[in-house]
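Below is a slice of the complex: some chains, not all, each in place.
Chains here go by letter, A and B, matching the order in which they are written, and residues are numbered from 1 within each.
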Amino acid sequence: MSSAAVKPGVAISRGLRGVIPPLCTPLSTAGDVDLDSLDRLIDHVLAAGVDGVFVLGSTGEGNGLTDGQRRQVVAGAVARVDGRVPVLAGVLEPSTARMVAIGTEFRDLGADGIVATAPYYFHANDRETDQHFRTIHERVGLPLIAYDIPVRVHAKLPLDVLLRLARDGVIAAVKDSSGDETLMRALVDVTADVDGFTVLTGSELLARHQMSFGVQGSVPGLGNVDPGGFVRLYQAAIRRNQQAAEREQARISELAALEGAAQQPSSQAAIAAFKAALVLLGVIDSATMTPPTAALAGAEIATVHARLTDAGLL
Amino acid sequence: MSSAAVKPGVAISRGLRGVIPPLCTPLSTAGDVDLDSLDRLIDHVLAAGVDGVFVLGSTGEGNGLTDGQRRQVVAGAVARVDGRVPVLAGVLEPSTARMVAIGTEFRDLGADGIVATAPYYFHANDRETDQHFRTIHERVGLPLIAYDIPVRVHAKLPLDVLLRLARDGVIAAVKDSSGDETLMRALVDVTADVDGFTVLTGSELLARHQMSFGVQGSVPGLGNVDPGGFVRLYQAAIRRNQQAAEREQARISELAALEGAAQQPSSQAAIAAFKAALVLLGVIDSATMTPPTAALAGAEIATVHARLTDAGLL
C-alpha cells in the first residue's frame, strides 16, 4: 500500500548521504502534534536543499511521543515530502518486538527507511545485538539504519557486529553519535568495500572533518535551525572546496552555542533550544516539549535570539 | 468501565505489602502470549498465598512485548485473578506520555495499580522526575508504584523526590531494586509517618533482613519458581519468628543459584532461568523468551533442574 517500493528504493539504494536533519516534532501548547508546523518545518529544510528528513529521532522526541502521535508524524511527513527525498523514521522503542511492530506501521505509512538503536532497557550482548537488527530487517523489510548513541543506550555498537551486519546487507548505514572518532574512522575503513553502505555523523562540530575521512553525510539536530548551513557545508566538502567548508563549519559551530541556552541542566536542553529557535524564526508555532520537559522561557529565549542574530539568521 | 474502582481500592488503600511476584510472561514457541500457561502460573502463585501479582515488570519482559501482547497479559491476569489479590501492571515505556497512554489502557482493562520507572531514554533531572510521576498519577488515576532500578534506568530515584511524592499522595509505594541499602533504610525512615505508604524490596537474598527494618514486602523474580518460600518467609517475618524466617531465607538464597545457569552472559539470564524452571515444574509450556534473547538449553537446563532438586521443588 505504500509507495515505498518505488521512490525510496531508488533514493536509498544509491546509499544514504548528504544532509538529513532529524526533525523536531512541533507540538501545540496542548501537547498535540502540530501538523501545520511540521509542514512548514519540512518546507523550511527542503527549501534549503537537504537530502532527506529523519522524523522521530532523539531530536524528534521519538521516545516521548505516543504511538498515535508517531503515526501522525510519519503520515504527515510522508505526505508533505511527497517523494522528493527519503523519509526516515526512528523506532525508539526499548526492544526488538516493539521496534518491529511500530516499524511495520511506519513502513505501511510510507516511510522509506527506519532508524533503530540496540535494545536499551535490558542491555543486549553482542549475539543479541546482531540478532536484534537482523530480526527488525527481516520483519520490516525497509532499509535499516543502525543508530549508535551510547549516551542514551549506555553501550556502544561493537565494530565487528556492525561490519557483519553491513556485509550481510542487514543495515544500510550507521548514524554515529558515539563521539568516538577512532572507532568511527575504523568503521569507515572496514566498510569501505561494502557497496552502498554509508556512515553518517551526528556531530555538528566535527561534520566537516569527519567527511574528510569518508563519512558521507550528517544528521544534525541544529539542521532544523540552519539547514542551509549544513547543505553548504556538505556541498563544499564533496567538491573539496576546503576553504568554503571550513568557513561554513566555523559559522555552524558558533551557532551551536544556542544549545546551551537552558539555565537548568536537562538532557533535552538542546532540543528545547531548537524549538525556541524555530518559533523565533517563524517556522513553528510553539516550543512546547513532550512531558516532563519544560520549554525554554524568558532569558533563555533571549539567549537563543542573540545567537540567531549573531549568525545572521534573524 | 473497569472494576478497578471497587476491589483494588480496598486492597491497596491499606498499603501494598506482602509477597507480590513479578510474573514471567509465558510465550509459545512462536512467540505469542500463552494465556493458558499464564493462568497456570497465576494459579501456582495464588495457591501459595501471595498478596498480589505484578505483570509486565522487568521479569515479565514488559519492555519486550508489543502493546497488543501487553493488553492480553493484563486482561488475562485480571480475569484469572478475579479480584482475589491486586493486579499491578508495569508500564515499561521510555517516557511519560507513553506510560500515561498504556497505563490508561491497563486501568481500563482492570489493573489495580501501575508500576513506573523514571524516563529511561533521556535522563530526567530531579524536577522532571517529580513532574513525570505526578503526570502519570493525575492522568491514569490508579495507585502508582515508583520503580527504582538503576541497573536499567541508569539513575537512582532521589530520596527527596520520593519523599515529596509520597507525602503528596502521588505514589503509594516504592519498589526498590537499587541495591543501596543505606538509602533504602533512609527511605523507610523518612516515609514512616506517611499513612499507607510502603517500601517493597526487589532483593531476594536480603528480603528477610530488609523486612527487619521496615520494608513491608518483596517483589521477587524467584517468587515465580518458589512462591511458597517467599510467603513463608514473609509470614515468619511479620510474626517475628526470626528462626523460621532465617531458615526460609537460607533456602531461598540457595535456590537463587539457578539464576546463574546461563553459560553466556545476558542481562536477561535470570528470567530465562525462571522460565526454564517453570517448564520443569510443569507450570508453563515453553521457556521461550522475547527476542533477541535465547531460551536456556541443554546443560543450562540441567543446572536449573539440579537446583530445583536440591531445593526439594522437584
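Convention: a contact is a pair of C-beta atoms (placed from the backbone, for glycine too) under 8 Å apart; a residue touches a chain by one contact, two chains touch by 3 or more.
Note that this is a predicted model, so its numbers are computed, not measured.
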{"item": "Subunit count for the whole complex, all chains sharing one sequence, 2 displayed", "value": "4"}
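Please note the rule applied: only the chains that are shown with their structure count from here on.
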{"item": "Angle (degrees, nearest 5) of the CA superposition of chain A onto chain B", "value": "180"}
{"item": "Whole-Å gap separating chain A and chain B, where each centre is the average of the chain's CA atoms", "value": "36"}
{"item": "Complex contacts: residues of chain A adjacent to chain B", "value": "31, 58, 63-69, 92-98, 101, 119-125, 127-132, 135, 152, 154, 264-268, 290-293"}
